[in-house]
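Removed: one protein chain of the complex. Kept in place: all other protein chains.
On to chain A.
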Amino acid sequence: MGKAKAYAGWAYATPTALFVIVFFVLPILLVGRMSVSDWGLFAGNRGWNAPENFTDALDNRLFWPAVWFTVKYTVVTTVILLGLALGLALLVQESSRWTGFLRTSFLVPSALGLASASLLFYALYSPQASPFPGQISFLGTPWSALWSTVALIVWRFAGFYMLLLLVGLNSIPGDVYEAARLDGASRWQTFRHVTLPLLRPSLALCTILCVTGSLLAFDQFYILTKGGPDNSTVTIVQLVYNVAFQGQNNLGRAAALSILILVALLVLNVLQFRGLRGKER
């Protein structure tokens, strides 16, 4: 029985194992090899090229500006998005027909693809088609391009994070609020000293998801700004895409860059886990 069960287990796990090996493990090994090779988009592998791939990647004149812009975008997006999502979650916390309608309204944008949402805002922001009056330039300056993109992302994702925070809010037991009320706590005090601390695990999850997602931003900038004006909105992933497939056609260097991203992201996630877990105590 035991042996037969083990065989059956492996038999059922085979499709998953094949997927994981062929489309995940092999690519990870391959990207490692590519990152130390002179690997052209069309030419293929032309031999060893390390550490030049990494040093060339870091020497790219757009590398540090892209890192800086991506970090700036991530901080702005995370703060605004989670702040708004928390506000929305508090607004629709009780369930009634009215809050049901509100939840649906806030969630509808999250059903759209990010690319579709970006295309929608591309038209919404355009001088010709825009319903907004006159001379507002949404994408013309580095500053406005950043904030216009943040607005798009907030619209697309606020409902999603609201939902995650609602799960957290609903798991706070009612008697905790009752106790706070009996102690004569004001609404603000209750929020500050009861709701926020108990919501920390949900907020931590949202922060990690939002930071990771924003650091890897691509679609929205590829469609809305194309990295412009003057390369002011080039994100790291866009840089990888450009190095690999636009102009330079250098897969080796792009692989090196993407390994750097992977390592940075893993380190950041470990730190975030530690930091956010640590505060729980």
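Just so we're on the same page, a contact is a pair of C-beta atoms (placed from the backbone, for glycine too) under 8 Å apart; a residue touches a chain by one contact, two chains touch by 3 or more; residues count from 1.
Methods note: contacts and distances are computed from a predicted model.
Visitor: The chain dropped from view, which UniProt name applies: "AAA family ATPase", "Carbohydrate ABC transporter permease", "Cytochrome d ubiquinol oxidase subunit II" or "ATP-binding cassette domain-containing protein"?
Guide: The correct option from "AAA family ATPase", "Carbohydrate ABC transporter permease", "Cytochrome d ubiquinol oxidase subunit II" or "ATP-binding cassette domain-containing protein" is "Carbohydrate ABC transporter permease", the UniProt name of the unshown chain.
Visitor: From the list A:36, A:57 or A:88, which touches the chain that is not on show?
Guide: A:88
Visitor: Out of A:58, A:71 or A:107, which residue would touch the omitted chain in the full complex?
Guide: Residue touching the absent chain, from the options given: A:107.
Visitor: For the chain left out of this view, which of A:24, A:143 or A:188 touches it?
Guide: A:24
Visitor: Over the whole complex, note the residues of chain A touching the chain we left out.
Guide: Interface residues of chain A facing the absent chain: 5-17, 19-20, 22-28, 30-31, 34, 39, 44, 88, 91-92, 98-99, 101-102, 104-109, 111-116, 119-124, 126, 128-129, 131, 155, 158-160, 163-164, 167-168, 201-202, 204-205, 208, 216, 218-219, 222-223, 237, 240-241, 244-245, 251, 254-255, 258-259, 261-262, 265-266, 269.
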